[in-house]
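Sharing a structure here in structure tokens format.
Here the complex is missing one protein chain, while the rest keep their positions.
Labels run A and B following the written order; every chain starts at residue 1.
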Amino acid sequence: MIVLFTDFGARDPYVGQVKVRLAERAPGQLVLDLLHEVPDFNPHAGAHLLAAFALGFPPGSVFLAVVDPGVGTPRDAVVAMAGGRWFVGPDNGLLSVVAARHADARLWRITWQPEGLSATFHGRDLFAVIAADIARGEFPADKLSAVDRLNVEFDGGDLARVIFVDHYGNAWTGVRRVPQDARVSAAGKLFKHSESFGFVGKGEGFWFNNSIGLLELAVNRGSAAASFGLKVGDLVQVQRLN
Amino acid sequence: MIVLFTDFGARDPYVGQVKVRLAERAPGQLVLDLLHEVPDFNPHAGAHLLAAFALGFPPGSVFLAVVDPGVGTPRDAVVAMAGGRWFVGPDNGLLSVVAARHADARLWRITWQPEGLSATFHGRDLFAVIAADIARGEFPADKLSAVDRLNVEFDGGDLARVIFVDHYGNAWTGVRRVPQDARVSAAGKLFKHSESFGFVGKGEGFWFNNSIGLLELAVNRGSAAASFGLKVGDLVQVQRLN
Partner (left out) sequence: MIVLFTDFGARDPYVGQVKVRLAERAPGQLVLDLLHEVPDFNPHAGAHLLAAFALGFPPGSVFLAVVDPGVGTPRDAVVAMAGGRWFVGPDNGLLSVVAARHADARLWRITWQPEGLSATFHGRDLFAVIAADIARGEFPADKLSAVDRLNVEFDGGDLARVIFVDHYGNAWTGVRRVPQDARVSAAGKLFKHSESFGFVGKGEGFWFNNSIGLLELAVNRGSAAASFGLKVGDLVQVQRLN
């Protein structure tokens, strides 16, 4: 299974162009769109989303992870194996959180360059080819060089910021598994805890541990983003009581 | 064939998370995205859309239908068989219109609860599993209990309201097959009938029976929603002359 995790946009033609390459290089492989709206130009938020999502996917899954504002400049391209799953993408921090969180992590730099590599679309021309090779079970050792560490590494710990806002206006953060008696605040407001939406009043805000284990701020039948002005990058305060 | 009909959003990561479960539980089954922008928190509009769409799908299709603002609260989860097709979703009215319109309808409550059921994402943890079982041809009798009726039932008749606005700004209603000489008005305006867009002037409004048999309000090369301020929930008046 090849899992697509990008900032290419759900409405733009970039995903389809990647998929035709995958279909040519790894015919018959399931290609799954996980998210194409990773916050633009923001590998830090993306790194925390990717690390949290990955846990829900079966071993052997290959993530094509592209949030790549430095495409075409001399940043490196890398492959990571972590937690039994594979990750292919730019060396700009995007893969660093999932790598830091798994003791079995192994890393390779992509040394191969295809003929006709475009300067602006390595997702199609480079990363898709490597991901297809791995998904087919043909590890492209001749295109890679093992490395000890990434050039850009983010902290493997939690990120106490909003890292994603969904279309309902729910604000996801990079903080994992918060105990129910913690004090959670953001945008100058203290949020109460609720297990789910329907246990608070209509229009009322609350926090919960979401379905991939991240602290999320929400409003029942409303938008937390609109109600409280929350956006990607905003700080969240979590005070654990013990 | 498993057909996805949700308010999860076309740009959010919820659909991908459902698909990985379907791929694990029903490998090789075709999974088709019908609509992920059912009006948020609005099972009533969704119920009328679902009933109209279903007629275009082959017998044996399994609809995973999730518009579920009450997820995690003690609302029931149900399976319906109606018109030779299957429907899996919350018991909040969403499946009630399609069930009411088919004399062969049969209903089951989902009694099974998976380990690790999240409080906020039954689409992934519960409904996807049941839909995959049915799609594989293995009816999960041990996870279900036959019931005579749903807890929440909407009227099986037409709904004279706007139930969907597409990206062109066309406004769909829940009224079926309107004769050409009917008087149709909405937002204080009388609409004329036209078979299609190109038969009225540019920027002119009209109504037609759309491709799934519902009354739709539109503007040639423009947006009916923007031109007339139409939005989901708005009333439409249909006066049949005979």
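FYI, a residue touches a chain if its C-beta (ideal position, glycine included) is under 8 Å from a C-beta of that chain, and two chains touch if they have at least 3 such contacts.
From a predicted model like this one, the values you see are computed outputs, not experimental measurements.
Chemist: One chain is left out of this view; which of B:149, B:192 or B:221 touches it in the full complex?
Modeler: Of the listed residues, the one touching the omitted chain is B:221.
Chemist: Of the residues B:34, B:47, B:162 or B:175, I need the one that contacts the missing chain.
Modeler: Checking each option in B:34, B:47, B:162 or B:175, the one touching the absent chain turns out to be B:34.
Chemist: Tell me which stretches of chain A touch the chain missing from the display.
Modeler: 9-17, 19-20, 23-24, 40-41, 69-73, 75, 118-121, 124-125
Chemist: Can you name the residues of chain B that touch the chain not displayed here?
Modeler: Considering the whole complex, chain B reaches the absent chain at 1, 3, 10-11, 30, 32-37, 49, 53, 56-58, 166-168, 195-199, 208, 210-212, 220-221.
Rule of thumb we're sticking to: only the chains that are shown with their structure count from here on.
Chemist: Centroid from C-alpha atoms only, then distance chain A to chain B, rounded to Å. What do you get?
Modeler: It comes to 30 Å between the two C-alpha centres.
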